[in-house]
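Heads up, the thing below is written out as structure tokens.
A protein chain is absent from this complex, but the other protein chains hold their places.
For reference, chains read A, B and C in written order, and residue numbers begin at 1 within each chain.
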Amino acid sequence: MGGSGDIAQELRERVAASPFHTDFGIRIEAAQEGTVHLRWSATAAHRNLQGTVHGGALATLADVAMGLAVRTTVGPGRRHATIELGVHYVRPATPGELAAVGRVVRAGTQIAFAEADVTDDRGRLVARATATYAVTPREGD
Amino acid sequence: MGGSGDIAQELRERVAASPFHTDFGIRIEAAQEGTVHLRWSATAAHRNLQGTVHGGALATLADVAMGLAVRTTVGPGRRHATIELGVHYVRPATPGELAAVGRVVRAGTQIAFAEADVTDDRGRLVARATATYAVTPREGD
Amino acid sequence: MGGSGDIAQELRERVAASPFHTDFGIRIEAAQEGTVHLRWSATAAHRNLQGTVHGGALATLADVAMGLAVRTTVGPGRRHATIELGVHYVRPATPGELAAVGRVVRAGTQIAFAEADVTDDRGRLVARATATYAVTPREGD
Partner (left out) sequence: MGGSGDIAQELRERVAASPFHTDFGIRIEAAQEGTVHLRWSATAAHRNLQGTVHGGALATLADVAMGLAVRTTVGPGRRHATIELGVHYVRPATPGELAAVGRVVRAGTQIAFAEADVTDDRGRLVARATATYAVTPREGD
């Protein structure tokens, strides 16, 4: 009861309810416990002055992928918040289709660790990210 | 011959020419060699599901502040690119006015280090960031 | 009743009881709530193949400075553990006297953030570090 299709669907509904996620424009391709696959279209509007995708946009994409991956492992009565994010910009990205995979490295009762890879439409690694999350009981629960 | 007002004005023109920066909506309050002060309005559209400003937006703000600070120390014949970005989310931020100060820690001929503080409208630290930049001769120069 | 001299003395006793700290050889110069000043002698034994102080030794120095700073803000019934450490190597260091200042950026009930500067005997910044700590009730208390 609760296969990976359900997890992806639940995340899609969650994302649809978030103004930031909707505006940023990610698409959830697949999800299972601990791993989320996203797609995102970098457009001309995401270019910096050098014509490549701005690092802030890539950081956002990676953070979203990792946060959703953590979400799949944290029970409904708990919330998570990013406490630390690190991104390595391995290769410049130009506007086009990007893919991001977020993975949980370890999810404990108080702290969760995750990582993400961002690749371009030729499968080349563009950015690699890591993050740490605080996991806490949901207020009011 | 090149006071701090000129530096701020030059950065404003630079930012006005960048689709990403214009869309994100920062305002350059002041700038001198090695330091840039920004303002940014976090709106309802930047909220995550928990109602606080999304970490990706804060990472973007910090990256922009640091990148512009590095820009003030890199000569016109050279370009800089973020190779690594780290953000600590010290305190949740709610929509409203945020300030970011980007500072160059050290700018060498090949590598530059910078840091940024993001504070809310009560002056409380919201995020602290560090970044590393590759500095290279501008292609074609 | 608990001035800064007492804090430094308490940390010195703590450090004296730790095999790792004793072996590494730091000296606590001063300490107050949230800030700790250390001295450490980098010797020929800490050199890497390029003759400069190994990054692992500088990471250790910074981590010790930050951990002790966090210790000054965490009550006796609680423990702290590093969950994330980041170091920027701003300038190569050669063997000699180094100073490290660890500072708490924010200490919450579950998470603490700290930063450290490492400087050489000419006062030049050698490394800058940040870290995140999990703060938990001491087991058995």
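By our rule, contacts are C-beta pairs under 8 Å (C-beta built on N, C-alpha and C of every residue); 3 or more make two chains touch, one makes a residue touch a chain.
If you're wondering where the values come from, they're calculated on a predicted model, not measured in any experiment.
Student: Among C:19, C:77 or C:123, which residue is in contact with the omitted chain in the full complex?
Tutor: Of the candidates C:19, C:77 or C:123, C:19 is in touch with the missing chain.
Student: Could you list which residues of chain C touch the chain missing from the display?
Tutor: 14, 17-21, 23-24, 44-50, 52, 54-57, 59-61, 63-64, 67, 79, 81-89, 92
Student: I need the residue numbers on chain A that touch the omitted chain, in ascending order.
Tutor: 86, 88, 90-91, 105-106, 113, 115, 125, 128, 130, 132
Student: When the complex is taken as a whole, what residues of chain B touch the one chain not shown?
Tutor: Spelled out for chain B, the touching residues are 83-84, 86, 110-111, 132, 134, 136.
What we mean here is this: only the chains that are shown with their structure count from here on.
Student: Would you mind pulling out the distance in Å between where the CA atoms of chain A average out and where those of chain B do?
Tutor: 22
Student: Express in whole angstrom the distance between the two chain centres, defined as the mean CA positions of chain B and chain C.
Tutor: Inter-chain centre distance comes to 29 Å.
Student: If you average the Cα atoms of chain A and of chain C to get two centres, how far apart are those centres in Å?
Tutor: Once rounded, the distance between the two centres reads 33 Å.
Student: Which residues does chain C have that touch at least 2 chains other than itself?
Tutor: Correct list: 86, 132.
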